[in-house]
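Everything below concerns the one structure shown next.
Apart from one protein chain that is not included, each protein chain of the complex appears where it belongs.
Residue numbering begins at 1 within each chain, and the chains themselves are lettered A and B in the order written.
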Amino acid sequence: MCLAVPGRIVSILDEEDSALRRATVDFAGVRREVSLAFTPEAKPGDYVLVHVGFALSVVDEDEAEKIFEELRAMSEIEEPEAGGSP
Amino acid sequence: MRYVDEYRDAQAAARLAEAIRSRVNRPWTVMEICGGQTHTILKSGLEELLPPEITLVHGPGCPVCVTPVELIDAAVEVASRPGVIFCSFGDMLRVPGSVRSLLEAKARGADVRVVYSPLDAVKLARANPAREVVFFAVGFETTAPANAMAVWQAARQGIGNFSVLVAHVLVPPAIEAILSAPDCRVQGFLAPGHVCTVVGYREYETLAARYRVPIVVTGFEPLDILEGLLMVVSRLEEGRAGVGNQYRRSVQREGNRAAQQIVAEVFELSDRRWRGIGLIPMSGLKLREPYRSFDALARFAAGPAPAEESRECIAGLVLQGLKKPPECPAFAVRCTPESPLGAPMVSSEGACAAYYLYGRREVRG
Partner (left out) sequence: MSGFNLSCPAPLVAGDRVLLAHGGGGRLMHQLLEGVFLPAFSNPALEARHDGALLTVNGVRLAFTTDSYVVRPLFFPGGNIGDLAVNGTVNDLAMCGARPLYLSAGFILEEGLPLETLREVTAAMRAAAERAGVLLVTGDTKVVDQGHGDGVYINTAGIGVVEARHQISPLRVEPGDAVLVSGDLGAHGVAILSVREGLEFDAPIASDTAPLWPAVEALLAAGLELHCLRDLTRGGLASALNEIAQARRLAIRIEEAAIPVSEAVKGACEILGLDPLYVANEGRFVVFVPEREAERALEILRGVPVSAAAARIGSVSGDATGAVILRSRVGGRRVLDMLSGEQLPRIC
């Protein structure tokens, strides 16, 4: 069962008991309450991956960007080959 | 949606597909393990973008498909008891048991409800103290922490009218079963990204080394799958086994410690029968002793009794990638999504349903 969706933490409801810590997470305008029991390091503004009501990880934004850097690098390599004479 | 839409960009997909095309020199058979990945591949028509040398095989990563018939029967039996509120994720409701599915049980008066989170079931139990609330705890390692947390919280809050019917399965034993089959044709794997978000990928390193195959931990969006395929194909072309991590924005080698801890607290390993495959030792989870009182099977003295699967159904061969659904004599004739003989025809990630819905008709031209 693998459907997990990334959303942005809007606000956090801290509890003394970290197992009960919850957040309001925004998914493109839809808000849901999500348990942060497994992501104690999460803070407002972070993107978390949510599965069946629980945040499983905080999205590593630098890593997330890398595929697009690589793709841009790929297209730079392609361009000199594409197009012949001006 | 951020971290979703960018991974569906058509130009980027074309670029990755082109990169795969220029990398490939020989035919390769790759299995994506997770049903969610199968879903993306089919929904996006990704196979059309790939070079013909690559054959994709859809693996058994669909908990709906592999939940043993006897557990479905037990679920139906418990759900049919008076006073029980039976909660489940939506996908499970259509799976046929020996006699009927949970949905049909509902049509006959059972109180069966779809929930999105196991915590919803706990809430229901709190709100309905006079009823017994049972939750169908199905899923791979991705879902185990949430289900464990539900049990743990119910225990702490003294919610006595809550119980779980545990049907969890684990991925590595299934991969091993596939790899150790004598006629295994799979040469590389895309490992399930959300399972690995929870458990990390050290166990896959052991498998990759033992069977000398490349395994790439992969995400679920089209660009993830394409990048994962590129990484697998590169390794295959270079003759390099071992584990790669495509889904680095979510997965770390050690996984999520807090999630692993709650699973270890509430569950322990158990043997598990996989529908259509058979018994795979230590491939499932059961409640640990301190939490046994939450076990629905014990509480209701229900199943699992040895159950009958359709003799015609070749789900096992399909789930292992040994046969394609159209090779089954019953496919699309006696076995359709409206009247499925086996689980892979029920869930839209199941290979048979996927072929029926997405591939049966001519798409090209």
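Going forward, a contact is a pair of C-beta atoms (placed from the backbone, for glycine too) under 8 Å apart; a residue touches a chain by one contact, two chains touch by 3 or more.
Bear in mind that the values here come from a model prediction, so they are computed numbers and not experimental data.
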From the listed residues B:H39, B:R235 or B:R272, report the one that touches the chain absent from this view.
-> B:H39
By the contact definition given up top, give the residues of chain B that touch the hidden chain.
-> 1, 4, 8-10, 13-14, 35-36, 39, 42-49, 62-64, 89-91, 93-94, 96, 100-101, 103-104, 106-108, 112-114, 116, 139, 143, 222, 337-339, 347-349, 357-365
For chain A, which residues reach the chain that was dropped from this view?
-> 1-3, 5, 7, 26-32, 50, 52
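Keep in mind that, in the parts below, only the chains that are shown with their structure count from here on.
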Whole-Å gap between the CA centroids of chain A and chain B | 22
Once bound in the complex, which stretches of chain B touch chain A?
-> 1-4, 6, 12, 15-16, 19, 34-37, 61, 63, 89, 91, 116-120, 138-140, 142-143, 145-146, 149, 152-153, 192-195, 197-198, 220, 223, 227, 248-251, 256, 258-259, 262
Residue set of chain A touching chain B in the complex reads 1-6, 8, 19, 27-28, 35, 37-40, 47, 49, 51-54, 56-57, 59-61, 63-64, 66-68, 71, 74-75, 78
